[in-house]
Structure formats: structure tokens, C-alpha cells
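With one protein chain removed, the remaining protein chains of the complex are shown where they sit.
Here is chain A:
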Amino acid sequence: MNLTLRIWRQSGPDAPGAMTEYHVSGISPDMSFLEMLDTLNEELILRGDQPVAFDHDCREGICGACGMVINGQAHGPERTTTCQLHMRHFADGDTIDVEPWRAGAFPVVRDLVVDRSAFDRIIGSGGYITAPTGSAPEAHATPVPKDAADLAFEHAECIGCGACVAACPNGSAMLFTAAKVVHLNVLPQGAPERAGRARAMVEAMDAEGFGGCTNTGECATACPKGIPLTGISVLNREYLRGLR
């Protein structure tokens, strides 16, 4: 496959950026999107140019490190992470636009790499349970109803990649925050801190400068882990409940 890429290049956080055009050839349809970028970077390095910086880690779709907006869609046209997106979903001769996540709370570090530590600070404000660590607890000590376990697991699948923020027209982190709040608030282990959790996490989310939810559903459509939009309703409920 021969492709034309238009990639956002930006040398540093405060440097001006621009879309820069590259041509790559000899791309196999079985390559992942990141392997295609690796191919481009090898060429750039041989030419003596700066390679395109992008985040990646496990390349198995489970860590949440990678992520870029491909042709205006977070993680590209398939509902998966960028590392699990294969070039067979593009046609020979395509022009592909690649941009970083765009949000005020996710400043660009370089090229396609953004600083997502705002998510860490939201987690730090309440996305945990206070329990002594050490040896694993007795599994039967705290019974969890099946429904609650399923709901918690569905939301615990969030890998914190930030695609929800990137896809949202308001740059809102509601789906991410909802995933964490629902995951912990429906479990008995999360119950002691339930009342304050949603409130603390929403306050942290607002303080980072994320936008509000207008229920467009773009986040849940882009989410590679299928976190449901109704999770946001549960977050709202938990928040209002915590104010009482």
C-alpha cells in the first residue's frame, strides 16, 4: 500500500505546530497503524529527520498508552485502540490525517504525544478504595452480588486512553470519570467512600478544565472498551446523591 499521511508536527509544548505531509510506500495491510508509523519513522531517521513522536506501550490494546485522532476519529475508523487498528481498514492511495488528542486539559508535549496527567489527578481525588494493602484478601470475605460485579467490571474495563475526551465536542472527561465512579461505587469495597467519591472526582475533573457533558454520545462511540453512555447517568446520580 502507498499512503499519504498528514501528521501534526510540533517540536515542543510551546512551539507552533502544523500538519506535515509524508508519503509511505510498501505498507502491508496486516500492519497495525503504529507499525505503519514505525516504518515512516525508520525512513525519517535514515533521512536524518526527527521521527514522529507518539505514545505506545503494550500494543495489545490493553494499556491505554497509545491514541491519536485519525481522520477526525479518536483511534481511527475501527472501535479499538490505535495499536489494534490495522492498515487493511484503509485503501491503497488514501490520504490519512493524524492529529493528537485535542483538549485544553491535554496539552501537546510533542507531535502526537499529549500530557494526560490530568486523568491521574482525577484518579488521585477519589478513584481508589482505602484498604490496607499486602496479601490478597480472602475472596469470600466480601460477597458481591452478580449484577454489581458485572456492572463494576463493565466500567473497570476503562484503560484511561483519553479517546472520550478527544472525541467529545466539549472536551469533556465525563465518561472517564463515570467509568471510575461506577466501577467503585457499585462494589461493597467502595461503599465507605461512596458519598464523597463522585463529588471529589467531579470537582477534580472541573478543576482540570475539561468541558461539560451535552450527551452527544461521541465518547461512548469512540471508547475502545465500550464503556456505556448510561454510566454518565450513574455518575450524575452518585454526584447528586453525595450532595444530600
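Definition applied: a contact is a pair of C-beta atoms (placed from the backbone, for glycine too) under 8 Å apart; a residue touches a chain by one contact, two chains touch by 3 or more; residues count from 1.
Definition applied: contacts and distances are computed from a predicted model.
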"GerAB/ArcD/ProY family transporter", "Succinate dehydrogenase / fumarate reductase cytochrome b subunit", "Metallophosphoesterase" or "Probable sugar-binding periplasmic protein" - which is the UniProt name of the missing chain: "Succinate dehydrogenase / fumarate reductase cytochrome b subunit"
Residue in contact with the excluded chain [from A:Leu3, A:Ala65 or A:Ala105]: A:Ala105
Residue touching the undisplayed chain, where the options are A:Val52, A:Met87 or A:Val234: A:Val234
Hidden-chain contact residue, picked from the options A:Asp38, A:Glu193 or A:Asp206: A:Asp206
Per the touch definition above, residue among A:Pro13, A:Pro29 or A:Gly72 touching the missing chain: A:Gly72
Chain A residues that touch the omitted chain in the full complex: 6, 8, 19, 69, 71-73, 97, 99, 102-105, 167, 169-172, 199, 202-203, 205-206, 209-218, 228-230, 232-241, 243-244
